[in-house]
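Dropping a structure here in structure tokens format, bear with me for questions.
Shown here: the complex without one of its protein chains, the others still in place.
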Amino acid sequence: MISFTLRRLAAFVATLFATSLVVFLVLEVLPGDPALLMLGIDAQPDAVAALRTKLGLDRPPVERYLVWMAGLLRGDLGISHTYGSSVSELIGERLVLTLPLALIAMALTTVIALTLGVYAASKHNTIGDYGVMTATQVGIAVPNFWFAILLVLLFAVALGWLPAGGFPGWSEGPIALKSLILPSFALAVVQAAILARVTRSAVLEVLREDFVRTARAKGLTRTQTLWRHVLRNALIPVVTIMGLQFSNLLAGTIIIENVFYLPGLGRLIFQSINQRDLIVVKDVVVLLAAKVVVINFVVDMLYAVIDPRLRTAR
Amino acid sequence: MALLAVDKLAVHMPTLRGKVPLVREVNFSIERGETLGIVGESGCGKTMTALALMGLLPDRAIPSGQIVFEGEDLLAQPESRLCQLRGNRLAMIFQEPMSALNPVHTIGHQIAESLILHRGLSSSDAAAEAVRLLDLVRMPEPRARLSQYPHQLSGGQRQRVMIAIALACQPDILIADEPTTALDVTVQAQILDLIHDLVDELGMALILISHDLGIVGDITDRVLVMYAGRVVEAGPTVELFHRRAHPYTRGLFGALPQPGRTRGSPLFAIPGTVPDPWSVAGGCAFADRCLLVEPECRAALPPSVEVGPAHTALCRRTDVTT
Partner (left out) sequence: MKSDSFIMRCLRQRNFVIGLVLTGVVIAAALLSYVWTPHSPTRINVPGRLALASSTHWFGTDHFGRDVFSMILVGSRNSIMVGIVAVTIGVAIGVALGLLASAKRGWVEDLVMRMADFTFAFPAILSAILITAILGPGTINSILAIGIFNIPVFARITRGAANAILARDFILAARASGKGQIRIVVEHVLPNISNVLIVQATINFALAILAEAGLSYLGLGTQPPDPSWGRMLNESQTFLFRAPMLAIYPGAAIMTAVLGLNLLGDGLRDALDPRLARAR
């Protein structure tokens, strides 16, 4: 078990380095002149030269990479070109909104999807099953930003129960949560549709196994069998997809935060990219990639928790 | 009163091509402490019969008839009552021990589950009892097994665990469906002996299902021979094996290679193949493969003829065979 963990950790660190390298290459080396990119083609040559010196772009790439990495590890992410403040501060401010949003969305997804998936599997080939399959089929086809707008139409415009956008800040207390309800639903529903299908087919596969028959022969009811024996065995593919979805969630926030005018990390990324603030973009992209690697690592560890057979393997 | 009395049990499954009979008619009864064997080829309905007794038929299969267990007709009981009886008064072990245990739960947990469910034991009491049961099924190092997982055990050991689970609540009837077929030859005899000894010790009734005549001959008191969903011959084991009143039974035995036969002489095989469940017309299902067939055999179902004490066969030609 220890060597399994250590090997995973080593792979994780290696991937992080590779990712940072690629990001650096793509964003600093590839575009040719990052300073020109940041200021735009029409910029004055003097301004470009000044920026280049300010950012240390006249140093050799290897040195720049190492300085950047050193800074990252120290927590010093540099100063944003457009905002003027420290990037780590910026990210910190935004994360305070985006992280709760992502977590709430993920929780919603899990609850909705697992319930629907298990229900559909237990009512296989009946109206209940067909209903869930149809609903999820539609759910997958709905663009999440359109769904967000529809939610706003219903709950903000028509009913007036929830705000159509904006975020008052946590200093207002739990009221601020109201601003996160619609966005997290918008994020959660499409994902839940996909996850529900995955759950359903995983559960159906497991229901075919012999040990399910053994459980019933012991006198367990169908419901008991489902929850105590089937679900845990069905979790492996489900957890895999959940990991992927959580990774993609942050990207999803890019659009959703735009729909709801939320000052979160997604909005930051989008605006920075638009404004060619390569410093912020570089740092955020690496962080996002790092987050993906971390999530993969956690998922791998979870596999071992779920399935004892994987603990001694390879 | 018999412990279990099965009367006109039939199982059919509705399909796009019409109703398919999986079991056409089965009648038998079993007393406390008796061992009954059911033999037949694959597809004859023996497993379906067993599943019907437990109420574990696939959802689309529909049983009819009566299964009276200690005065209750099991086919008329609600699912909740059946759940009370399963694993408690009626237990079953299956053919593939390799896949019959849940891979993510420990052995201890899986044995204790029945104990906690039916006998209301606490987890610590259940654990202690589980050790005792593992000892009963002659598992080496029983205490260590509690925290192990199924993939850490061999096939024979897993089948022992299955037996332990089945016996946990001291059932009145144990149904064993091909319990040794999937095991190594060396282990088969051990498991069989184990089952036999335990059944004796605990005074349970045993229904042993197998296609292997040798196993059935070894440990059963009475035997049912099934073909195409019916019981074609039934009687005390020694009697039946000796007399072989039904042509099919005769064929089954004839197909056994005899020690002492000359090498190179062709092995006997019953001509033809087992018919599709839906292609059997009225009349005797074995007619097309029977060496003694007469026109009357195809016209109507043969009568049940008594060929000896408590020994019957479903055949018109028993005058020839006995």
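We call the chains A and B, going by the order they appear; numbering starts again at 1 in every chain.
Definition applied: a residue touches a chain if its C-beta (ideal position, glycine included) is under 8 Å from a C-beta of that chain, and two chains touch if they have at least 3 such contacts.
Fair warning: this is a prediction, and the values are worked out from it, not measured in the lab.
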item: Neighbouring shown chains of the undisplayed chain, as defined at the top; value: A
item: Chain not shown: contacting residue from A:9, A:103, A:150 or A:177; value: A:150
item: Residue of A:53, A:85 or A:248 touching the missing chain in the full complex; value: A:248
item: Sites on chain A contacted by the missing partner chain, in the whole complex; value: 15, 18-19, 22, 26, 31, 37, 124, 137-138, 140-143, 145-146, 149-150, 152-153, 156-157, 164, 201, 204-205, 247-248, 250-252, 254-255, 258-259, 269-270, 273-274, 276, 281, 285, 288-289, 292-293
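FYI, only the chains that are shown with their structure count from here on.
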item: Rounded Å distance, chain A centre to chain B centre (Cα mean); value: 54
item: Complex contact set, residues of chain B against chain A; value: 54, 56, 79-80, 83-88, 91-92, 94, 96, 99-105, 113-114, 117-118, 149, 151, 162, 165
item: Touching residues on chain A, where the partner in the complex is chain B; value: 209-211, 213-221, 228-229, 232-233, 306-309
